[in-house]
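Note that one protein chain of the assembly has been removed; the remaining protein chains are unaltered in position.
Moving on, here comes subunit A:
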Amino acid sequence: MDLSYSKDDLAFRDEVRAFLSEKLPKEISNAVRSGAELTKAMTEEWHAILNARGWLATIWPKEFGGPGWSPVQKHIFEEECCRAYAPRIVPFGLNMLGPVLQKFGSKAQQDHYLPRILDGTDWWCQGYSEPGAGSDLASLKTRADRDGDHWVINGQKTWTTLGQHADWIFCLCRTDPDAKKQEGISFILVDMATPGVEVRPIRLIEGGHEVNEVFFTDVRVPIGNLVGEENKGWTIAKYLLTHERTGIAGVGFSIQALEEVKALARKTRRGGRPLIEDPLFAARIAQAEIDLEAMKITNLRMLFKAQEQGAPGPETSLLKIKGTVIHQELKDLARRALGPVAAPFPGHVSEGNLMFGPEDTAHNAARYFNNRKTSIFGGSNEIQRNIVTKTMLEL
C-alpha cells in the first residue's frame, strides 16, 4: 500500500502545473471559475493551446498523436486542470469519436478525420439520444436507408450538446428495421451542412443554451461515412460507453466545489458570525468533505486497478453514482451558503453591485440547476445501478 505518487509522477505534475500557469489565459480560467458558459472561441483557443503542446488528445495512443500517458498521468493532468480552472475538454471528437475511429474506422477515415479533430477543423457532436430513446438507447428510430451510393437519413436526435457549434455529428441510425433492436443499428458520420439537417436549441432549466435537437429530413450521406460494419453500430456504442471512464467521478470538480462552498460560508454571516461556524451548516460541509475524501481514494483505487488490468472494470459505475451525488450535494451547499443572494437571475442585475462580487454570485444558482444533469447523462445513476447489479452482484 502506497498512496503517494511516484517521483516520476510528481515530476510530471510539476510539468503540468508549470504549463498551466504559463499557458492558461486568465480570462479563460476566470470564466470557468465564474461558472459562466464558455464561448466557442474560448474553447477553441484552449484546445489549440493544448494541441500545440501535444496534450489535447490525452487518451489517444501515441501512434495517433496522443501523449501516451498512463492512467495515473491522465488523472494527474485532469486534477491539475481542475485546480487551475482550465476548461473541460469538449469530448465528442477527442474522447469519443477519436477512439472509435482508431478501433473501428478505415485507414482512410482515420487519416482524414483524426488530424481535423486535433487541429480543431471539425467540431463534433453526438447523435445518440432520441425523444423515445434515452436510457433505452437501443430503441432508437432514426433511419438510414440505402439509396445507391448514399444513406438517406430521417429522424430526430436530442440532447445534442454544443450541437450549435458543430460541423459534424456522429449518429446511431437504424439500418435494418427488421432485425432485433440492438442488431440493426449503424454508426454514421454526417456533415451538419448537408441539406435537411436542422438544429434547434433547447433552453435548459437555468436558462442556458447547451443542448439541442437535431432533425434529419431526407439527409443524403455518402455510404463511405459508415464507420465499421453495417448493423454493428451497437458494438461501437457499447465500446464508447465503457472505453474511457477515468475521470468519471469528477473528483477535480468536486474539489473545486468544496473550495467554493467553504469560501462562501466564510464570507456569508449568519447570527453575527461566519456561516461556516454555524454547526448545522458546518456539519453539512463536513459530511460532504468526508465523502469526497473517501471518493478521492476510491477513484485512485479504480485507477490503479485499471492500470494493473489494462482496462477499467464495472466499478466505474460506482464512481459515477457516488461522484455525481457528492458534486451535486456540494453545488446545493454553495447555493444554500448564499441564501437569498443566490436569487438574481444571471444577467438581470448589474453584477458589480452584488454583495460578494460577480465571481461568487452571478451563476451560483444556475450552476446548481445545471448540474442536476450529471446524475442523468452518460447513463443515469439508475442505469449504472442496473449495470452493477448484472456485472458485480450477478443478480
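Everything below uses one rule, namely that a contact is a pair of C-beta atoms (placed from the backbone, for glycine too) under 8 Å apart; a residue touches a chain by one contact, two chains touch by 3 or more; residues count from 1.
In the analysis below, contacts and distances are computed from a predicted model.
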item	value
From "sn-glycerol-3-phosphate-binding periplasmic protein UgpB", "Acyl-CoA dehydrogenase", "ABC transporter permease" or "Aspartyl/glutamyl-tRNA(Asn/Gln) amidotransferase subunit B", the hidden chain's UniProt protein name	"Acyl-CoA dehydrogenase"
Residue in contact with the excluded chain [from A:Ile188, A:Ile276 or A:Ala365]	A:Ile276
Absent-chain contact - pick from A:Ala179, A:Ile205 or A:Ile290	A:Ile290
For subunit A, residues in touch with the removed chain	1-6, 9, 72, 262, 265, 276-277, 279, 282-283, 285-287, 289-291, 293-298, 300-301, 304-305, 315, 318, 321-322, 382, 385-386, 388-389, 392-395
